[in-house]
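First up is the structure itself, then whatever we jot down about it.
All protein chains but one are shown in place.
After this line comes chain A, so read on.
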Amino acid sequence: MTTLRVPNGGRVRHDEPVAFTFDGKSYTGLRGDTLASALLANGVHLMGRSFKYHRPRGPVTAGSEEPNALVGTSRGKGRSEPNTRATMQELRHGLVAESQNRSPSLKFDFGAVNDRLHPVFSAGFYYKTFMWPKSFWDRVYEPVIRAAAGLGTAPKEEDPDTYANRYAHVDVLVVGAGPTGIAAALTAAKAGAGVVLVDENAEIGGALLSDPSVAIEGEPAWTWLAGRIGELAALGVTVMTRTTAIGYYHQNMVALAERLTDHLDEIPQGAPRERMWQVRAGQVVLAQGALEKPLVFNGNDRPGIMLAGAAQTYLNRYGVRIGERAAIVTSHDSAWYTAFNLADSGTAIAAIVDTRSHPNAELLGEARRRQIRVLVGHTVVATSGRLRVKSITVAPMTNGRVGKSQTIACDCVAACGGWTPSLHLFSHTKGTLRWDEASAAFFPDRKSEACEIAGAGRGLWGYAPVLADGVAAGTAAASSFGQEARAVAPGVKGDRPGTGANHAVLATSVKPGRVRAFVDFQNDVTAKDIRLAVSEGMKSIEHVKRYTTNGMATDQGKLSNINGLMIAAETLGKAPPEVGLTTFRPPYTPTTFATFAGYHRGTHFEVTRKTPIDGWADEQSAVFEPVGQWRRARYYPKAGEDMDAAVERECRATRQSVGIFDATTLGKIEVAGPDAAEFMNRVYTNPWTKLGVGKARYGVLLGEDGFIRDDGVVGRVSETLFHVTTTTGGAARVLTMMEDYRQTEWPDLKVWLTSTTEQWAVVALNGPNARKVLEPLTEGLDLSNEAFPMMSLADCRVAGFRARLFRLSFTGELGYEVNVPARHGLALWKALMEAGEPYDICPYGTETMHVLRAEKGFIIVGQDTDGTVTPDDAGLGWAVGKKKTDFVGMRSLKRPDLAATGRKQLVGLQPEDGSLLLEEGAQIVADPDKPVPMRMLGHVTSSYRSAALGRSIAMALVADGRQMMGKTVYIPMPDGTHKATITSANAYDPDGERAKM
């Protein structure tokens, strides 16, 4: 151990060394260390490089707000994590950490050339630079920006860890387990409330962990703390550590991200790495405390310069002195205590530099007692040291002028610019804030949720006031349940009260062009950048933020927002609240995507609906595709076949003999009741009254706007029952739409709607031999063409099962669809396969189905239509009941634009080169030699190779397409412009004779 580790200091386990590596070098820390504290104990401050200028950086904080000390951590394949905050990562055996944003090494980084060029990279750099020439975008700017963008390297392997998700309901949720939160939790629990207390740190205690000298209720802080932990447990309070409240949502729902394994030497078998909690709380107590504000001065970013509170935490909580010779720079009393603690631990204090002329006399006395040099009314004009701070140069301020400077040697600096309440979660609720002039901070104002905000989070300072406030918050929370709390605020001795002054930027005598005073450390935003943004017209802080990127780093402005605002306000000559505060949004700290995803990944990403025949298809090595939430067999390749070969074979077999197709996924809705026909009349374009029982019709469904929403064959089972089929993806939408009209527009109609999609398995047989296969298996129905013609349906038995049989054709061949109860689907399929053997029956998938229907010009809603296609556009004008007085969408068809000429109409395309497959989505033009941009006539909607026609085919939407039959159009594609002729989309057996056999 180095001399920087205080013997037996802090809360770390001195008897338990933990080995780890940083940038390949081996180090040893102690159990209880964070990566940052362990490195600091080894004298390492340099932990990263900044984003833009690649400036060497060390940790400035000891918490989750850390902007600089971000490292990559890993523990084996797939388990790597970029941007781990070294200040939060607990040390574990074998931890491998690597610095980021540097090449080739942290100490020598080529990217640092950006720092020399800093005048070029001023505010608005991206907006000003990457503007022209246009051609540079693809080849120069974008690759350069992409290479430079982001910190760290995203893992490429699949994450082997699991992530959990839980819900919880609780009376009182207390966020933040510092003294305020502990007092609130105890008070509410004693009154009988169910309490959950969460804290993002490894242990509870908050600021008390860094302030052991305070005495509470007559006990040293840590003894008191241990007692309270026991009391919380005894009262049944759920205490969750390593758990960050990342977002506060409506009606008191708070999201918690719990980290379960990153701190463990070994990952327990099956343990989730992180767990997302969605907690619905009766009352929320926000006790998030305050964040220390950096001072903005020239050279404030060198490794070794950190917040005074962080230095105090490293010393008291981790037993690590941040250096041998510390300079203290402050505008607030709190840093004086840091100086005293450091001095008492054997750290030389080079000086306490206070910007105020008259700091607290008691503090001055304490400093004198320790013989610490004190410089009051001073400013920092500069610092030195490349990879570690070597000195600070300070000067007195008199009447706003910088006096004669002196340089003070040091190897670390503890700086404090005051404290700002952590209002992030409160702001998530849209609680309003008010600006407190005296403390130059926003305080919570009006609440919008059932919450209390207490302690330093609402601007209180010192242990006695925040403990009392915690008790008050706990009492208020409990009383909202009608429970009476009887707690008294604990007495405090040796409290550390304090006040401070506020500065936007510390004055300096250095030439303005050479000043580098950082506001946002990670994104390298300087005070000058913010002034420049204001002078270039950014008057709102939201604009300043986007122009300079201030507050857009991974700490989301926790350190930079208030300083940035003060500088902008000062430059504008306005009060800060007039300039505004940028909105805080969830998550409070960066949260892994996996935590949000939880169980929803891989096969659990969403539901996969499978038909009863799916297992059989899987055994046949079918290739599947997702359609809606269904998994459908796309084609059934035989050995050595690719998709094209398989589809060509399946198409030929179906057209020449018979194909079998699993159509179970088709949406099915039963429309039943005395008013069923009337309801159908009102919803579908077609007339239904005269459709006979046992007859079916192709139906078209529009939206009220007149555009095609869905289609499908509808059969009349009885006078009062229609069997409606919908597209696979549209089933739920169609039922929703029907229900909407039934429930809210026509509640007087006697009609009931039932989804039967899952109840029926559907097997389609298509091809000239379809009847021959089906006939021997069918009972109770004459399948002859005369008795059961095209567009008929009947209830009968097929293969011994109760069946509803449709005769229809989506292929142009003689076709049947056999519906049986889903549980018999597989048996039916197998029976048909067996009966089809003499005819070489061929199973085909969705791809073949698409080709066969395209050869006939049958549309697929959503592929050949896009929500702007009317029935007439699609060539389905015949399906619109001419004598009907109303149906959904009818009035819209008469709107001028929908009745106008020039609309895109569905046609066929015959490419001049029959071997060429047009690209679906490709644009169509009349003359490719016209200057760009030229008028687009339309686009290709479907395109396939047709075995039956011996050439490629396509469908397209083309302006006035039906008037352009035989005309030549051009289709520009990446490999060149192709010629095609406009034809009818119905290219195969145009008279439809084959389906009527």
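Following the convention adopted for this analysis, a residue touches a chain if its C-beta (ideal position, glycine included) is under 8 Å from a C-beta of that chain, and two chains touch if they have at least 3 such contacts; residues count from 1.
Definition applied: contacts and distances are computed from a predicted model.
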| item | value |
| --- | --- |
| Hidden subunit of the complex - UniProt protein name among "Dihydroxyacetone kinase-like protein", "Acetone carboxylase gamma subunit", "ABC transporter" or "Sarcosine oxidase subunit delta" | "Sarcosine oxidase subunit delta" |
| Option touching the unshown chain, where A:24, A:896 or A:950 are the choices | A:896 |
| Residue among A:719, A:745, A:837 or A:927 touching the omitted chain | A:745 |
| Listed residues A:251, A:371 or A:399, member touching the removed chain | A:251 |
| Where the unshown chain meets chain A, residue by residue | 249-251, 253, 278, 430, 448, 704-705, 736, 739-741, 743-745, 747, 885-886, 890-892, 894-896 |
